[in-house]
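Just one protein chain is left out here, and the rest sit where they should.
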Amino acid sequence: MKCIGKSVLIFLCIFSLFSLTIYSPSTAMAAKAIPGSMAEKVPKVNAAFDVNKMGNMSDFDPSNPIIPTGDTIKIAVVWPFSGPGALNGEIAWIGFAWVAHDINKRGGIWVDGKKKLIEMIKADSMSKPDQAKKICERMVLQEKVNILVGTSGSNIQKIINETGATHKVLTVNIGSLADELNDATNFSRYNFMSSDSTEQIGRAMAYFYGQIRKKEKKFYILCQDYSFGHGLAEGFKTGLKEYYPEAQIVGEDYHKLFLTDFAPYLTKIKASGAEVIYTGDWTPDAGNLLKQSRQTGIMTPFANIFMDEPIMLHEVGVEGTKGLMHIDHYNMPNMFKNPGYVKYYSIWHKLWETKWKTAPFNSTLFAHGTGTIGSWTQQIYWMLSVVERAKSTDPEKVIKVWEGDTYKFVNGRIIKMRACDHKAIQDFEIAEYVTPEQQKVYFSIPPYHWFTGASGPGPAWLVPAAKALPWIDQKLERCADKNGWGE
Amino acid sequence: MKNKIINWFLWVGLIVIVAIIPKVFGAYYVSLIVTFAVFAVLSVSLNVLLGFTGLLSFGHAMFFGAGGYGTALALKHIAGLSLLSSVGIGVLSASVLALVLCPLVVRVSGTAFAMLHLAFAQLMYVLALKLRGITGGEDGIGNFPIPPFTIPGVVSFNMKGVPENFYYFAMIVLGLSVWLMWFFTKTPFGQIQVGIRDNAKRIDYLGFKVSHTKAVVYVVSAAFAGVAGSVYAIFHNLVSADGSLGVLVSFQPIINTMIGGVGSFFGPIWGTAIFQILEEIIVRFTDRVELVIGVTLILVIMFAPQGLAGWITTLKQRFFSASSHKLEKIS
Partner (left out) sequence: MDATTSMYVAQGIHGLAYGMVLFLIASGLNVIFGMMGILNLAHGAFFMLSAYFCYSVLNLTGNFWLALLLAPLFTAFFGIILERFFLRKMHAMGHMGELIMTLGVSLVILAAVKIFWGTENLPVKMPPILEGMVSLGGLEYPVYRLFIIGLAGVVLAIMTLLLYKTRLGKIVRAAVSDREMVNALGINIPVVFMVVFGVGTWMAGVAGVVIAPILTVFPGLADQVGMDAFLVVITGGFGSLLGAVIVSIIFGLLSSYGVQFLSQLAPVVMVGFMALVLAIRPSGLFGVKE
């Protein structure tokens, strides 16, 4: 009898061990990719970022980047570097300087029968269309750059794209999200929109609330009054119809850019009984909106895309930032469980802690290199990877490689260039902001939180790419009769 | 007589230089020169108003913008519109705006005139931003079709994508504008204006309606600002609130006029050239554009308040004219 008992016990032990191995989270994850996600749709990518091939970054200083000259691959960084929008230029610049430093340390890229270094050239758009046109033409005609990359602001990106199309120079859009940039009227073969786009973001957010979270039902839309804000709002409305028909939009407003007083809007929102405020505002509007809402005693969560600027989050504090729902075009759930990414992250974060002592790069804004900074940096890596594989800076050869190309970012995000209209397909992450103690679920490496003074991403969900494919303009001949995957 | 011949030679020389620039310098400088010409016309139009009526406008951008939006809207919505008529529509919309404002502005002068224009330009700016359906809001109107320049049955020049062709078109239109304004100031009518500026009462006694003549100059000035705006819109294939109605667009011609010299007809053209060259140099060497331009403005206004023209005269007096120097000493 005793013997039987023992053997049963042993059997149970073995069984439980066995079952544990089978159902351990890691195997479960590896076993099934989320239906419709990039991991499922693109089992094998054409190229991936390999952290082990990175050059030595220890002497990288964004304030004094080493810029090679001579016979180089010239890339114009078209961003505002002066005027009120200069911060955006600095955010872009650190990414460009970082990538150039890395690639140059590796010895450059083999193009047109020769190994060439990367030369990044600042092209100050001052956020003004006429200045942008001037500077783009100078870059193309005088500096003879190979690629023009932009920018914050769809009106400026439009000018970059047009200049590229006129002079047959490659242009890349990594920062402007307006869908109309690549519609039937504005599409140019020479332009690649490797950024995400507005309708996609809006629909992904709607999918999340309707199909994943299934909690709040009353939404208020408050966006900036220009094509980007309207685009995000339209996308969200389309998405709600599609994925969340029982949801209700209790109000919809568009405020002017750089608004001073949000209080009247907030009072209206409060009276509407909204459970979630959906906003596409970027700083400073995003910060002022959040700040003034908390000051006015309105604690409604914001579903946002750019309300992630850490300085502003710190000012509002842990309590006020709790519950924000942030959609991210770079971060991925479980990215801190990916050793390659942790290595990459640590290089960046350590440099920030120890090396970058001059403003603005010493600010908390640059501490993690995630979010928009991460997205821009990886898009530049992707662009150069395409050039490397095309073995040429000749636009025609680059276009050939990039159309339909797939690439894996350092944090595991897979991105695909839709061939017909040059727009990027990718998954999205939506994360709920929680107090620093609860951030361990996301930030799974020491110190187990993003910041101590503000809430940050905790639980995170993946919206599969298939549910939020970029808008496709059927009027564009190249896209006629193509589905969302461009097939 | 000799002077006249030399003048003729200079003019012919200038036209030849303008004509061969695209061949020699290439597309980039062609764009620079078109921008220069646009702002030179805008500055001269402001200076015509200022120099011949003493009225300083802080909102000349609204006519520039009206021209731009007029042309852009016309090209976008009217199919088969010819290039010249699209410019005409721009000029017309600027003139109509000026006519609407006329009864108002002939009542005021001096500071009130300046500020009234600042206010109305701001009104136009806000309207352009808010009426998204018409003006495209913050994004403006872009990518509208640009018709070729055609003389029916004779010749047709493609404008879109051929910077050279557009350059010639722009230079002819803008050059003609400057010449017309110059001609305008030389007519007896223009001379009456100078009289009004100096002594309005006297002119009134001579039997001229002061307010009427003021209004005519006002509309003429607005119309030419409209020409500049219209050409600028076609040049960029884009018209935007910030780029054509913003407050800096209003201040730019004032700065140009001041740098070049208020007193003379050609001063603003020089001023535009100097400012553009300056900007062109600065952006190549530093990110601190605001600092350099700010300091330059302060220095100019402190040490060369009469502008370039005044400065050169002073220099001449100091170094070349010994006799005047002596006279000064004696006195």
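Letters A and B mark the chains as written, and numbering starts fresh at 1 in each.
Heads up, the rule we're going with is that contacts are C-beta pairs under 8 Å (C-beta built on N, C-alpha and C of every residue); 3 or more make two chains touch, one makes a residue touch a chain.
Small disclaimer: the values here were computed from a predicted structure and weren't measured.
Of the listed positions A:Pro35, A:Gly55, A:Pro84 or A:Pro447, the one in contact with the omitted chain in the full complex is A:Pro84. Which of A:Thr260, A:Thr354 or A:Asn483 touches the hidden chain is settled by the complete complex: it is A:Thr260. Set against the missing chain, the residues A:Lys105, A:Arg189, A:Lys217 or A:His314 yield one that touches it, A:His314.
Within the full complex, the residue among B:Leu116, B:Ile269 or B:Val283 touching the omitted chain is B:Leu116.
Although one chain is not drawn, its touching partners on chain A can still be listed: residues 83-87, 90, 253-256, 258, 260-261, 263-265, 267-268, 270-271, 283-284, 287-288, 291-292, 295-297, 309, 311-312, 314-315, 359-360, 363, 365. Contact residues of chain B toward the unshown chain are 56, 58, 104-105, 107-112, 114-116, 118-120, 122-123, 126-127, 129-130, 247, 251, 254-255, 257-258, 262, 288, 290-291, 293-298, 300-302, 305.
Operating definition for what follows: only the chains that are shown with their structure count from here on.
Put simply, chain A touches chain B in their complex at residues 81-83, 122, 124, 126, 128-130, 133-135, 137-138, 141-142, 154-155, 158-159, 162, 166, 185-186, 225-227, 230, 256-257. Interface residues of chain B facing chain A in the complex, by the touch rule stated above, are 26-28, 31-32, 35, 129-130, 132, 137-140, 142-143, 161, 232, 236-238, 240, 242-243, 283, 287-290.
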